[in-house]
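The next block holds one structure in the form of structure tokens; read it before the comments.
With one protein chain held back, the other chains of the complex are shown just where they sit.
Chain nomenclature is as follows: A, B and C, assigned in order of appearance, with residue numbering initiated at 1 for each chain independently.
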């Protein structure tokens, strides 16, 4: 590590934090990008030392480490936990490995970032939440990577809701639509088998959507009713047709602790939608709308600040690139839009700031667990024809 | 009636049809507009003689008749059924009167158009459907006024689905959002009492949405699960607060005979949405999207006609104002957009053409009944916590 | 004329005005539609008696008269001027006939509506303006049919500008783009010959654009520089290729009396644009944007009424369908959008109201003349390589 990438860290810390990332494919690349850039945009948070990238294939992970800018690579995540130079473990491995790695890392005194969803089932998530609660007592922090909380437009939305700008939220419409499985001939992958992926659109897409509900409304989901559907039951495998055992799409109606009703729809077969996380919130005094495919814009409709003149009321397309918008001051002048990957850099900054000031990062594992319980509730309801299922919220760590 | 408004009618008929409209407020005005204009744009359908406008207040209906261009006014709809000069009765009265008037008119040998929804409950709708089936034997025709079937963009959507342009439809997203009840202080009206209105957003908005599903997909709804919610339970009446006894909003998941799943959401408290009937259809080879607030546009995404070049694939904003688009040849050159009320004129033309050629108008009372059964299914499911309810489709007229 | 279409007229008049329309193709159809409907939506303006439709082909005009709802047809416009039953002559004939008919009609004491542009050249327009000024002395009124002044969104824009909501207007961007001549093989027509059409995109499209500038800003154009271009110089005629002698497109930069600069671009070869009159106004405190292909929406950006919170500043998409919006009270409830043809009905209402109250209709022939002078200035500038040309505004009637 040369001077060139060692940041002087923020006011709270002297030495940079040594980071290890586990996983080097899509998410590993995105998280590496965040660690590489966070110091350049957030000079006041603790600096990072990009220590080691972990993966199973020695050649592959070594090449990735060089490409993404890591000091070293390693093939065994356990060995990394023994290193003093590593203070933060960032888990981008497949979901069924999250619990084991995270619990071990926390036990080893490492701060932990886990890519969403927190786990593949509620039981694992509960164990992780307990481990995180215990670690917190020892000053060891943890976070789950719901990166869309760091989209400036969504962070602004949360702020506007919290400030009451749209009054009491009554209806939320959340959908997350993709289309990469539209074609019947899209090939079989591990993502389409329940034993490896846990679930389909539920874990992958609905987890983000449910987390946004909690984030934006500041409320808990109290009950759900849901439906799952696999439209293409068989897909070409390497040796012929194979059974798809996870859902292509899911629908749910959710009730929240604050009296709102939310509709949820997620799909991987929505032709023409590439990465459309769409959120609409309707309150007693206004509404907000967002689409991840156009992530720099928040549509704001409110009646409060319009000088009483309804004649020009209409949803305003707010380009969230002003210095006063969340996260934007770190970046570029007005109108110079951010992309998808910047959300991970913002996330890294938030995590580092929390560690630097010894405060609990948000969203923590308890937030990840809350999402998991809602997802499980949707699955349970779907299994029984859509009947309402209550969601339990008493924390296992209590 | 002078030459100036008597059209020479189409090839099928000599004398113009005498029309009576029952009701002269919002819908009566819209239907009057259609009867006044249909001949000017559709010279080949039977002509109409705007004979009589019916309403309870003698002065009010007389003034409306003069304003809207009717030869006469009357206060008793029964008396109108005795007139030989009236061959078509168009019912724009409140929903609880539909059955009685329609059945009497059919019995009197008058063709009947009933504004949507067909009735306030399934029992009435079944009676009406039976009456219509019997009348049909006598050459007397009937139609229910789901006018949005006559939006060129939606008629185009139906045609594209039928032609297989988007493959097999898997997911439909239908919402109808308005905001006139957003404010807690919006006053109490008869529309917010169950005894007069039958239901709230369900009958008013979901009826259109459900009809579109049947229209666009050409399929029946086989089961539903639903949720209803009244957000503002009490509103200012003339003598103090009154209880609101109908729903502000409703949600449902619907399964169709062709294997599609549809989500439905309707609301009168969706701040910033004025008349947003939004429809998205996702098929195995493409998708379609529509918003009634921008009703001249259909968004079309398909992979079939793109010469194999995915590099320019994207939803196309089709301005449905070309002569080849449904209904448009009757109107204006490309780019000269239509408005909401033109759908009623198109509807009138379709009804007259059907009568002129002695073929059953579409949608008939059986279609209206099918919608009613789905609405009732949503209410039943909602009453039992969202459990799935099967929809019965064997026609009562059988 | 029966009771059914004779309106009781507004407070100012007893008998309905007898109307004659000259021309029965596209514009004749649109104007007929307006006269047929104006009373139904504007009961308080003088009523109309749709007396006679005039055209050259006896059979064609007779059929059109029946279809569009006129009491009679005629083939000689001069004969119509002799009739006492006609008090208003609406000229939808080709542009080179405007001056002769209008001047004769005014001389005969008939109120006159002339479809835009007022004339094919400045000299004719000046004669017409003088005739109109003289007639006005005798209580005879005249108007030029710039119907887009009656789009609610544009009337709202004018009001917002006049009220200072966007401060001082500095820049205006006005374009009017169509694509019906995009194809090289689009056939030759009289519209593409200078001797019959006067000009191409200038007279047809730029006239609307220039009129909007005057309307919205309340300012005069003081100088222009311009460019014309014919991209397809030859088109297939009936007997082989023929020379196109009018421009396909035009560009201009205009300076106004209030210090604003406007850019203008009009085209008939803008592939994919059907009827895109697009207007953007940038002021010292906000901006407005409009597109005729989506004519119910005005985009409003202002800083004044935003409670000082720039954090939610953004262009608001105002759906101009509220009762407080211009013209809308006559029509439908919020969200029930208007179409292109409703602008003519609004125009007819404005004209009738002006006649009924004996006040000068707006825009008058002097406004039409002002537009004509700007168009001539663009042509003059284009002929000399784009050099600035001053626009003369002293009225010829003075």
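By definition in this document, contacts are C-beta pairs under 8 Å (C-beta built on N, C-alpha and C of every residue); 3 or more make two chains touch, one makes a residue touch a chain.
Since we're looking at a predicted model, the values are computed, not measured.
Among A:36, A:96, A:158 or A:393, the one in contact with the hidden chain is A:36. When the full complex is taken into account, the listed residue touching the unshown chain is A:294, out of A:75, A:223, A:257 or A:294. Between the chain not shown and the residues A:71, A:85 or A:186, the one that touches is A:71. Of the candidate positions C:196, C:227 or C:245, contact with the unshown chain belongs to C:227. Mapped onto subunit C, the footprint of the missing chain covers residues 166, 170-171, 173, 175, 177, 182-184, 225, 227, 229, 231, 249, 251, 253, 259, 261, 263, 265, 267, 269-273, 282-287, 301-303, 313-315, 381, 385-388. By the touch definition given at the top, subunit A reaches the unshown chain through residues 1-8, 26, 29-30, 32-33, 36-37, 39-40, 43, 50, 65-72, 178, 180, 273-276, 292-297, 319, 321, 331-342.
Listed for subunit B, the residues touching the missing chain in the whole complex are 156, 160, 165, 297, 299-300, 302, 304-307, 309-319, 322, 324-325.
What we mean here is this: only the chains that are shown with their structure count from here on.
Of all chains, the one whose Cα centroid sits at the greatest distance from that of subunit B is A.
A separation of 35 Å divides the Cα centre of subunit B from that of subunit C. Computed from the mean C-alpha positions, the centre of subunit A lies at a distance of 43 Å from the centre of subunit B.
Separating the CA-averaged centres of subunit A and subunit C is a span of 54 Å. Multi-chain contact residues of subunit B, defined as those touching 2 or more other chains: 273.
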